[in-house]
Structures are given as C-alpha cells and as structure tokens.
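Okay, handing you the structure first.
The other protein chains are all here in position, but one chain of the complex has been omitted.
We just call them A, B and C in the order they show up, numbering each chain from 1.
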Amino acid sequence: MKWSCIFKPITRANSSGCLNFTEKWLAVYRIIKRLTMTKKLVIIDTDCGIDDAQAIMMALAAPNLEVLALTCVFGNAAVENVCQNVLRVLSVCERQEIPVFQGCAGPLIGVNNPFSDHFGGDGLGDVIEDKDPQWKEKLHPEHAVNAMIRLASDYEKQVSLVALGPLTNLALAVRQDPRFPQKLRDLFIMGGNIEGKGNVTLCAEFNFAMDPESAYIVLEEFLCPTYLATWEYSGRNALTWEFFEELINQDAPAARFMKMVTSKCWAYSKEVMKNKRDVYFGPGFVSYDSYAMAACIDGSIVLESIECPVRVELQGSMTRGMLVLDRTSSLKKSHTVSVMSKCDVAKFGQLLMESLRQP
Amino acid sequence: MKWSCIFKPITRANSSGCLNFTEKWLAVYRIIKRLTMTKKLVIIDTDCGIDDAQAIMMALAAPNLEVLALTCVFGNAAVENVCQNVLRVLSVCERQEIPVFQGCAGPLIGVNNPFSDHFGGDGLGDVIEDKDPQWKEKLHPEHAVNAMIRLASDYEKQVSLVALGPLTNLALAVRQDPRFPQKLRDLFIMGGNIEGKGNVTLCAEFNFAMDPESAYIVLEEFLCPTYLATWEYSGRNALTWEFFEELINQDAPAARFMKMVTSKCWAYSKEVMKNKRDVYFGPGFVSYDSYAMAACIDGSIVLESIECPVRVELQGSMTRGMLVLDRTSSLKKSHTVSVMSKCDVAKFGQLLMESLRQP
Amino acid sequence: MKWSCIFKPITRANSSGCLNFTEKWLAVYRIIKRLTMTKKLVIIDTDCGIDDAQAIMMALAAPNLEVLALTCVFGNAAVENVCQNVLRVLSVCERQEIPVFQGCAGPLIGVNNPFSDHFGGDGLGDVIEDKDPQWKEKLHPEHAVNAMIRLASDYEKQVSLVALGPLTNLALAVRQDPRFPQKLRDLFIMGGNIEGKGNVTLCAEFNFAMDPESAYIVLEEFLCPTYLATWEYSGRNALTWEFFEELINQDAPAARFMKMVTSKCWAYSKEVMKNKRDVYFGPGFVSYDSYAMAACIDGSIVLESIECPVRVELQGSMTRGMLVLDRTSSLKKSHTVSVMSKCDVAKFGQLLMESLRQP
Partner (left out) sequence: MKWSCIFKPITRANSSGCLNFTEKWLAVYRIIKRLTMTKKLVIIDTDCGIDDAQAIMMALAAPNLEVLALTCVFGNAAVENVCQNVLRVLSVCERQEIPVFQGCAGPLIGVNNPFSDHFGGDGLGDVIEDKDPQWKEKLHPEHAVNAMIRLASDYEKQVSLVALGPLTNLALAVRQDPRFPQKLRDLFIMGGNIEGKGNVTLCAEFNFAMDPESAYIVLEEFLCPTYLATWEYSGRNALTWEFFEELINQDAPAARFMKMVTSKCWAYSKEVMKNKRDVYFGPGFVSYDSYAMAACIDGSIVLESIECPVRVELQGSMTRGMLVLDRTSSLKKSHTVSVMSKCDVAKFGQLLMESLRQP
C-alpha cells in the first residue's frame, strides 16, 4: 500500500470543504489501525433486515476484515428504516465509528414493489421501542452511490463489496462511473437462484425480484471476481433449529439483541417455515445473508462452486428476476461468476456462533 | 363398453361416404380384438424421431394397450418426414392396420423455428435409403386434429392420449372442440422441465420450446388427469450405455431397425453427449419419449411424483417455454398435474428391452 | 367456372355420408343461381354485433355478391349468441338458405378476455325477446374452420373472405391447412389501427385486441391480396347522426330491425360517444364493419390506401394487439397489404341506405 493512499482520508475534504474534529480523529484512528495489521477492506451494501444484521455482526467480529462503510438500500424495509437498523447494529456492537450512508429508496425502474414483511415492518422484527430520534444526524451526508465510488477509487483493487440487498446502489454506481467495477477487489452477493425456484415470486429470489434490472446490470457489467450465495445454496445448507436456539441464547449483547429481534418474527418460526420453505429444502434455520458474508471472510467455507456465465431474466411473466446459469455457454459471454453450491456447514456455524459474542 | 360404441367404426362412413373393403375388414378385426380383451385405448401424437420410434414400439409391444391412431406433428423433423417415419415403424413392427394422420406443420404462432437435427435431418438418423414413394396414400385423409376430436367423442372417457412432440395438434383440438379434454381418459406428455434447465434453449425443453403457446394451452385447458415426463425426469433416470448396447443388439427386426437408425446419430454417441447433457445429469443413455409411454403402460414404474399446478412461461427472453411448478399455490389454479420425479429404472429397462423384440 | 366445380356441392357428402332432402334442394338452387349470373363469392366471418348485422345486410343486398357461408366467432358476444344473431339477420332478410357455421368460442391463446358490452350483452342491443329455441338445429353441423377450408378448396381462387370479428377462425384454418390463404381470391378485414390509437385498450382496436395472436398469424401468413379497414379509417370517415336517423327510419323490415336493436344501445348514442370516440375523431355515426364490406362490394369506394407491410405487436404492456405499419421496410417483409385511408363517404352512405331496404 502506498502512503499517499493511506493519508488520503485526512487530506480529502468533505462536502463542505473542511474536516471537523471528529472526522479528523476518525481518519487518524483508521490510519493507525490500517498500519498495524493487514485486513481485507470491506464495504457492506445492505437492506438491513434480521439476517443482514447477523451478517454485519459476522463482519464486525471477523479479525481479518475492516469494514470501511455501510451503504444502505431499500429492501427488507424502507431505506430510512434500514439506516436506523444499521446504526442500531453498530451501536449494539459498539462500532459507531464506521460511517453509514443512505442510498436508494426504490428499484431502478421505480415500479412500486411493496416491501416484504419477512422480518417485520421495520426489518428488525417490530420489537424495538427506543428509536433514536437523532439517527439522521448520525448518517454520513454523502449519498451511498458517491461514497462507494469514492472509496473504490481511494482504495483501488483493495475493496471487497458485500451486497446483501437489492443491487440498486451498485447499478447506479457503475452507470455513474463505468470504471467502478474494475476498481473493486471482488464482489460477494446474496441473491438469485439456481433451479428456477423462487421465494417472493414463483421463480425469483427476493433481492433479485425487488430490482431485476439492477441485478441484471451488476451481473453483466461487474467484471471483477464475483461470488453468488443463492437462495438454494442457503436453503440446502441450513442449520438446525437446535443450533438456532443455542446461537441466540449466548450470553453477550449481540446474542441478546438477535434473540430480541427474532422473538416475534415468523421467519424464525419453525412452524411457519414448514409450510413456506421446507416444501423445497426440508426443515432448518437459514440466515441468508450470512452465507455471502462468510464466503468473504473465509473462502474455504465454500466447498464447491459452479463457475459459469449467468444472466438475469427481465421479461418473463413468472420468471422476471430469475437467475439463469449458462452452463453450456449459449449466451457467448466471456465473464463467469462463482455460484456457490456446497458449504462447510460446521465452519459456517462456528462463524455464526462467534459473531454473536460481541462486543 | 356399450355395443353401439364398438360397432361405430363400421357404421361410420369415411369422408367419401362409404367404407371400402379393406376398411371394413379392419373394422371387423378391431371389434373382435376389442371383444376378446380389455385394453387401454391409446392415441399417440408424435413428431417421430428416434426416441418416438422407440416409444411407439413400446406401445405396440404392450399387451394391455390398443393403439387407436398415430397422429403426426412437426418437431424432430418436418411433418411429412414424421408421417413417413411413423409408417416405417409400423411397417417394421408389422402393424400397418393402425391409421396414421398428418397434423400440423408448424407451431401455433407460426414463428419459424428451425427443426432440430437431434436425430438427423429426417428424424431417424439419416440412414434410411429405401423411402416409400407411396407414403402419402397410406395416410388417413382426415386431418390429425379432426381425427383426435372424432376418436375422443367415439370412445368418450376411454382414450389415453400420449403426446411425444410439440403440443400443436392438442392445442388446435381444444380450440376447435372445447370439450375435447374432458372426453379423454388421461394425458401423458413428454415435455417440460422442473429445475429451469433447458436442452434447446437455456431454460426450455425441446417439445415445449418448439411451441410454447400450445404447451401453455394444453397445461391450462386440459383438465383431464395429466402426467408429465420432463427432461430432468428422463435425464436423472438414465440407463447405462452398456444397457443401450445390449438393447439394440437383440435378434429381432425392431432391434435391428433401432441399431440402424442410431448408428450415425450423435445423440446416441456416448462421447458427444458427455459435453452436452452430462454436464447436468452425468453420463448415460436417455430415451426421452419412452418415459412418458412407460408411465401410460404401467403406472407403477413412476415411483414418485410432484402433484401441483404448473404453467408455461411465454414471455421470457431466456425462459420462454420453461415449465414452472407452482408448489406454493401462488397461481391460484385449481387444476394440478403429476410431475414424475422418480422412476423404477429396472422395470423401465425391462419394458424397453421387450419392446425391441418385435414383431 | 368449370362444371365439376359447380356440381361439387351435390356430389359431396355431408358428415353423415349422405344428403338429406333440404340439402339437395338447396344445392340445386345454388347451382341454378350461379349459372344465371356471375357474382363475387363471399364467406363472411363475423362476431355478429350490430355493425356486423349492418355489414351482413349490405352483403345480402349487394347484387354482385353471393354469400356462400356465414362463419361465426366469439367477439361482440359469446359465439352461441353470435350464431343466433346471424340466423336472426338472415331471417329478417329472408335469406335462410345461406348456411351458418359455428366457430371458435375464444381467442387462440385462450386467456380470458371478457366480452365487450359495446352492443349489449347479446351483441344486438339486448332488445330481442322472441329468441328462437331451435337455433342450434338451424346451424350447419360442420365446424366453421372446416367449412372455410372446404369452401376455399371447392371454389379455389374465387372466394372473397370478409372478416368482421376476431381472426381466430382464420388463424386455425391456416394452421390446419397451410395452403388455405392461397386458395382465397382476397381478404377484407375490419380491424387494426394506423396511428397507435386504440378503442378497447390504449393502443389496440377491438377485433385485434380480442385475439392478437390470430391477427398476427393472419397478417403474416395470408399472402392473398388483403385489404384493411382500420379503426381510424372508419372513425375519420364517419357519417352524420342525421344520416343515421334517416337510415334507420326507412320503411322496410331491415331498417325497422336496425332501429330496434340500436334503440337502447349506448354505442349509437350521440351523447355517449362524445366522451368516448369523439376525442379522437370528432362527432359522427360509425358503422365499423360496413367499411370492410363496402370495400369488398365496390372497390371504388376506397379512394386512397397505404400499400405497405404490416405486423401486429404481441408483447407490449400497453401496445399488445396494436397494428404497426412498416412504411420504411424495416421488417424486411415481402408481402404488403392495402391499408385503406380515404373513403368515398357519399357512395358508402348510399350502400348503407340501400342495405336496409330489405327484403
């Protein structure tokens, strides 16, 4: 790493032209931290529902990761809720120094999709009562898309982008800066599917279904190394409900928080899921976004992948948003992605377990 | 069975108003045959390529089936070739008394799909040299669609329809006579797919891809009991190439014919298929249409099925023609079909083996 | 005309193999009629609403036309109603000798479109009380599609087909007999639009919108001379409401019938149409189907036409069913059609006026 790159955060001005005291202090803090160990730099783009919260905690707990920024997008809840959820997670883990950026409020084409109630109306199980009235001031004023572009330019080829929600921010970023993808080190996505089975629609997975055009753009134009944790991958590598009980009953703030937000949420009810997901994959507890994050933290967790070109269907009446794998090269694409197919469930469970022992 | 129904074939006039000698004799023959044993009545709608030929032979060899008619449709070859292929198969098996009807020459909407060369340009491996110059005269003059409607009316609720090609004839039949489906006993289809994997296009199986609209119509409007042998079902229940060798090397006219037509055909080449189909299902020999026919002959061959509503995607840019299973009832359809999922491969192999010991 | 052709109707058997007395008599009657004058032979395919009734009367009144058959299709009403309406019109005009055939009950792809109430629930203004309980027996037993194919073969290159409803019967005919279009003399269609303005949907005209796929098929595969009377053509060549009053107040059974069926129909209300159609074309009375029929009766009524290739849009979310004119040859089609653009309104009014002075 070059020195100029390290000191950039200090010398670069914010939008009003100067650095305030807190910002300067944080910049110095980050530089020192960066100098003392070599970590993987990460931006997490999230529509922070419960499983995003779990995945973010996993990142915060990982000793080999440095989270540069959290960028928010609509999805599991309205983007304003997502921002508050992210701030809450950082607060639980006592990591408020990480900057949070507000991003897009709706899908690229703008057709109104109602938000999922998968994780409650606020994305975190509708159980939090002490909302922070000052949340807006705790956000960084820059737009998520501009922040992504700036950070990828500052730390060229060093940033892993982990995308846990609809891919709208990423699509805007490449449209605004066509060189954005090649400035990334790699990209981990939770989204899409392998076998034409969907969760929110008949054939499409939630994150892709919420903004098919952005998913299409990202998988066509992000030519950096790309790793997909799909719905079937997470569903087929579920953990047991017994594991879940043990996980949230650990004695630590993060575990207690997770126990609280999952307490009234149907997506964490063994009985409800029996009629919803188990028809495809059998019983089990699934923390979707964590599978993508785990692959970023420790690549050896992914035991098998299908390496092939992929494309998102945009036009189908039932298949819009479905991911299509091109295993016989009929699309004539040169770029391939890694579609995870087999997970080291034991290792993955270990990461999950540790992530809730925070701060 | 009522007597009036049995004697109808004699009293019903052909298109010129009277029965000629041969027709009378055949009608009497069929009546006697029908009186002496209770058989399942079958119409086979076929785009007679090599695997259709195999499936037809299986039907002809089945002691519990009576083939009322063979109706031809474009698909593996032009419909004129298909007619000649069907007549040839009947000739090999010495069953020329079964009437053959020419049907549709192209898909419902009429967009030109080039024919597949899967089984050679003529559908039977391009090895037959002694074409019959009189084939047209051996066809029944009635159009396949009218013949289907007539037979289903004559033998109401008694006819099993086995569809081995694009479903164009069936779609026209229901459009012309909306009560046609309810006059059938049941319907067996080779076509469609379960996991979004295609063979001719990225996401669609050949028979459905050749005429997606007809497949859509049949699966929406044929409310009779319906059984689907899909691409994945056949692919996942493949036989070994050793079995194939034994199969075609039997000492009988049917086996010798099958050995001849598969001799130069890449679809029966172990090496070629390694790069085409085996990427999905592993190695093996697959006689697609025979799986649908086997289910009609002996239901116990199908060990497991998924019973659910289905629909064909018509609009996708990559998914047009793909079969969608609605396992969570989001389409609000009342009609379900049986999508075969597990096959008694031993029994199936037995049926195949016997079918080539003809005549 | 060859003698063999003239006598064919006598020697050809009906579906039960023989001619009954009435049929023989009618056949002889038609032969004599044909021998005494040279007339244009016409098949009228109709979804008999009020304007179809008017167009049929125009055909019956035309001294240079011989109506060979009336084939019925769903559209302005259910096909069973359409059949009864056609029989009623023939009865009013005392022309019951013309055979009527029942055709398709719904569009090609079969998605349920509710019927229009443009001309009332029964298609003829919901005012007829003395329904004929024997109407089914007065229909010819042959299906409309088979009748079309048979007549076009019997009178090859002599029949003008005038299509006044959704084009489903025509699409089935070409699919069953690919040579059907080239056996026709010419084809007159009421349907489609020129300027992207629709009546039932934002961009599509009623007859095309009711079955876009059939309209597509007909305009792609009917390579006979084809003449289109579009919605804009009829709308821009409207007659005055004063003319309408004079028309239906003539002293003749046909006029009295037309006065009765339009009496309570909003589509013939000057006030209602002000808010519906007049926004596009200004005020006036429009008898849609009559424009196509008039062009068949007397080509000189069409003062100007655009001669170009056309295609029907099948996929648009707002434009499905819209007719597209290819005036700059970008579709690379070799076949062109005549899209009528300017009408001799005086002559047209004269034909209308005479048509209601029957029988």
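Couple of notes before you dig in:
Here, a contact is a pair of C-beta atoms (placed from the backbone, for glycine too) under 8 Å apart; a residue touches a chain by one contact, two chains touch by 3 or more.
Quick caveat: nothing in here was measured; it's all calculated off a predicted structure.
Looking at the complex as a whole, the chain kept out of the display touches A, C. The chain not shown here is touched by just one of C:Gly121, C:Gly196 or C:Pro225, and that residue is C:Gly196. Touch with the chain that is not drawn comes from one residue among A:Pro178, A:Gly282 or A:Gly299, which is A:Pro178.
The chain that is not drawn here is touched, among residues A:Ile43, A:Cys83 or A:Leu108, by A:Leu108. Looking at chain A, the residues touching the absent chain are 13, 16-18, 104-106, 108-110, 143, 145-146, 168, 172, 175-178, 213, 216-217, 220-221, 314-315.
Interface with the hidden chain, as seen from chain C, comprises residues 195-197, 201-203, 276, 279-280, 311, 313-320, 322, 324, 326-328, 330-331.
In this section, only the chains that are shown with their structure count from here on.
With chains as nodes and touching pairs as edges, the resulting graph is an open line.
Inter-chain centre distance (chain B to chain C, centres taken as mean C-alpha positions): 39 Å. Residues of chain A found to touch two or more other chains are absent.
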